[in-house]
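After this line comes chain A, so read on.
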Amino acid sequence: MSAPTGITRATLLKDLRLEWRSKDAINSMLFFSLLVVVVFSFSFDPSAEESRQIAGGLIWVAFLFAAVVALNQTWARELRNQVLDAYRVSPAPANSLFIAKTLGNFIFVTVLEALMTPLFIVFYRLRALGPAWQLLLVAVLGTWALVVNGTFFAAMSLRTRSREIMLPLLLFPISIPALLAMVQSTTAILNGEGARFWIVLLVTYDLVFTTVCLLLFETVLNAE
Partner candidate 1 sequence: MKKAFPILGVLTAILLIYALYMALVWAPTERTMGNVQRIFYYHVPSAWTAFILFFVNFVASVVYLIKRRPAADIVALVSAEVGVVFCTVVLVTGPIWARPVWGIWWTWDMRLTSTLVLWLIYVSYLFLRRFSSSGQTPALAAALAVLGALCVPFVYFSIWFFRTQHPQPVMGGGGSIDPRMLHVLLINWLAFSCFAFLVCWSRYRLEKLQRDVDHAHASASLLDPRGSGR
Partner candidate 2 sequence: MSGNGYLFAAYAVTWIIHIAYLGTIVRRYSRLQREIEELKKPGVKS
């Protein structure tokens, strides 16, 4: 068990270190998060009562776009240096690579969300009428749902034409049940209503899709 987790940890740390040193991704994503919230504020007037009611949806659409931006550059570095070919040839299990990538993406997207959330709260004057810790749970589950499928589809899109558009094309339809759950649970918690069904749905979705992505990743990596 130590070899696969060792590889996962090594890959993850390498990615984090590279991002931290270059600060490329962090800076552009910082600015991106601000831009997204501002654009949404102009499109959906925060002072209107209706906007507060749909704030749950707005936030998750913003997170979705941020996730796509982060995911698209997920494999770019590997592709540039032919690292993927090295992985294919090495005896390292494909799953370790997948988990490392997914965890890395999860961290990046979570950072983005952490940057955007205070802005949304301030601009839209949001208050959670329900238990706020549940919002955190929904954020974690929802982000994982987007990231696990997104990393998988990003790997799939790698050698397709129009790689960048391929990712959202594949990700959005399959994410719809999870997206519905994220938005509905966020709205429910903000309004002080129960979100248990949606949270259970998200947990089930995450379990099923993480398992299947892990099972199928080797196929995708070796597809030729």
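Candidate entries met the following condition: all candidates are chains of the complex that A comes from, given by their letters.
The definition used in the following text is that contacts are C-beta pairs under 8 Å (C-beta built on N, C-alpha and C of every residue); 3 or more make two chains touch, one makes a residue touch a chain; residues count from 1.
From a predicted model like this one, the values you see are computed outputs, not experimental measurements.
Chemist: Which touches chain A in this complex, 1 or 2?
Modeler: Candidate in contact with chain A: 1, the rest do not touch it.
Chemist: Tell me, which parts of chain A touch candidate 1 in their complex?
Modeler: Residues 149, 152, 156, 159-162, 166, 169-170, 172-174, 176-178, 180-181, 184, 197-198, 201, 204-205, 208-209, 212-213, 216, 219-220, 222-224 of chain A touch candidate 1 in their complex.
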